[in-house]
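Below: the structure, in C-alpha cells.
A single protein chain has been removed from this complex, and every other one stays in its place.
Coming up: chain A.
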Amino acid sequence: MEAFVRHSGLVYPLNRANIDTDQIIPKQFLKRIERKGFWKFLFYNWRYDDDGNLRDDFSLNYPEYQGASVLVAGENFGCGSSREHAPWAIQDYGFRVVIAPSFADIFYSNCFKNGILPVQLKRDEVSQIMDRAGGGECYLSVDLVDQIVFDRTGWSATFEIDEYHKNMLLNGWDEISVTLTYDDAISAFENQQN
C-alpha cells in the first residue's frame, strides 16, 4: 500500500450529510472483479445525466474543482453498504484525503486499507473549509505526523487518529504481512479452542 505522510491539494467541497456508499458508487459497478478503474463511476448518478454525459450542474464537474485531491463532506460520510468499491473509486479519482465531521465505521476503516486518510474535524472547522472552498480555489495541507490540517493563510485545525492506523498509513504497511508475524499466537489460540 502507498504510504501517506503529508499531502497538499485542491479542496472539493460536497456539502451534504449522510452521503451513503450507494451514492459514492452505485451498484451496477460492483460487478467488476478488479480493484482499479472505478474513478469513472464515482458519484455516478450525480455526475452524469441519463445519456452518460457529465452534468454541468454537479459541482465536481465545475472547472474550478478539476484536479481536486481533498474531499470535504458532511456528517456520517460513507454510511450504508460495506462496499470497498467506494474508497477504491475515491482513491482512483485522485482523492488522498477525505475530511468530514463524522464517518461511518466501515467506510472509515476501509480508507486505511487504501492509502486514503479520513480526517475527522469539528463541525465548525468543516463549515469554515466548506465556505472558503465553495467560493473558489482553496488549497489545504494535511500532515499525518503532526495530525494537523493547515493552509497558507495561517488557518489550521488538529485531528485525532489512533496510533495503529496512523502507523499503518505512515509506513504503507500491508496489514496481512504484519498479522502473519502473529501466526504462532493464532495457532496457539486455535489449539486452545480445540
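Methods note: a residue touches a chain if its C-beta (ideal position, glycine included) is under 8 Å from a C-beta of that chain, and two chains touch if they have at least 3 such contacts; residues count from 1.
Operating definition for what follows: contacts and distances are computed from a predicted model.
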| item | value |
| --- | --- |
| Chain not displayed: protein name in its UniProt record ("ABC transporter ATP-binding protein", "L-cystine transport system permease protein TcyL", "Peptidoglycan D,D-transpeptidase MrdA" or "3-isopropylmalate dehydratase large subunit") | "3-isopropylmalate dehydratase large subunit" |
| Sole residue of A:Glu34, A:Asp56 or A:Asp124 that reaches the chain not shown, by the stated touch rule | A:Glu34 |
| Identified contact with the non-displayed chain, of A:Asn18, A:Gln128 or A:Ser156 | A:Asn18 |
| Option touching the unshown chain, where A:Ser8, A:Asn61, A:Ser109 or A:Ser156 are the choices | A:Ser109 |
| Missing-partner contacts on chain A, residue numbers | 16-18, 20, 22-23, 26-28, 30-35, 45, 50, 75-76, 79-84, 87, 102, 104-106, 109-110, 113-114, 162-164, 175-176, 179-180, 182-183, 185-186, 189-190, 193 |
